[in-house]
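Complex shown without one protein chain; remaining protein chains in place.
Our next item is chain A:
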Amino acid sequence: MANKLLEVKNLKQHFGTSSNPIKAVDGITFDVYEGETLGLVGESGCGKSTTGRSIIRLYDITDGQILFKGKDIHAGKSRQELKEFNREMQMIFQDPYASLNPRMTAGEIISEGFDIHGLYKNKKERQEHIGNLLEAVGLNREHANRYAHEFSGGQRQRIGIARALSLDPSFIIADEPISALDVSIQAQVVNLLKKLQKERNLTYLFIAHDLSMVKYISDRIAVMYRGRIVELGEANEIYNNPIHPYTKSLLSAVPLPDPLTERKRTRIPYNHEETTEEIKVHEVLPNHFVYGSDSQIKKWTK
């Protein structure tokens, strides 16, 4: 079994005042193993992006613990340790139009991390590295001197990926990296992410609402609903054998490019049932976890 790269333990992220908190993430626990892709899916507002942002320290967490390579990431850190951490973990954002500075060239955007970390001070060496990164993501060396507005959406997302790769991280959080792109371009970017993962032994946390793409790219999938992970397991297992009624409802709503099945599609509506019993995570099958009370699990697995 691969090593645990990231351990999230009972993570809570509340916003608003303490008397009236908005519980964006309300106690989730999961691990990410080295070299795998964990997909995080759910509807808007379920807390999936907040989870990603908490892991990369964009928020101070309310409660819980996040361990990266065995070290608590929110524990007090010196500047040096923080820099070290930032090199290891990077993020790819959703909107390729908003996430690139319009006043910087592609080369400047990619090399900003070099300045911060004092790398490649030699100009020639630096150009060499920028060029290599651009080529790794399928752009040309010559693109380094162009500004963001000169690129199409798919190319911009490639620059965003090159920036995330610039410091040679081991873990990348991709927050809806393809939802703003056209279908044919989505496939290009997903293929690129898969290729880079193989070449550089990267670990991904892939956040998205598009279940079909998530299933394609992920080894394991976590389904979130209202700030909690309701089901977690192998991608095929979740798709072929969903147990939580929310997962079933979500899967029943994904349209397939197949008119004959589409015409017979019946959507399964989801009604959230409140229960007074203790709710906890059950391992219903090996490596397939479902969140619910004892009696609920019994009912669902029947």
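Here, a residue touches a chain if its C-beta (ideal position, glycine included) is under 8 Å from a C-beta of that chain, and two chains touch if they have at least 3 such contacts; residues count from 1.
Definition applied: contacts and distances are computed from a predicted model.
A.B. asks: Match the chain absent from this complex view to the correct UniProt protein name in "MxaS protein", "ABC transporter ATP-binding protein", "Amidohydrolase" or "Succinate dehydrogenase hydrophobic membrane anchor subunit".
C.D. replies: "ABC transporter ATP-binding protein"
A.B. asks: Could you tell me which of A:23, A:57, A:194 or A:226 touches the chain that is not displayed?
C.D. replies: Within the whole complex, the residue contacting the unshown chain is A:194.
A.B. asks: Which of these touches the unseen chain: A:70, A:102 or A:257?
C.D. replies: A:257
A.B. asks: What residues on chain A make contact with the chain left out of this view?
C.D. replies: 43-44, 152-154, 182-188, 190-191, 194, 209-213, 215-216, 236, 239, 249-250, 252-265, 267, 270
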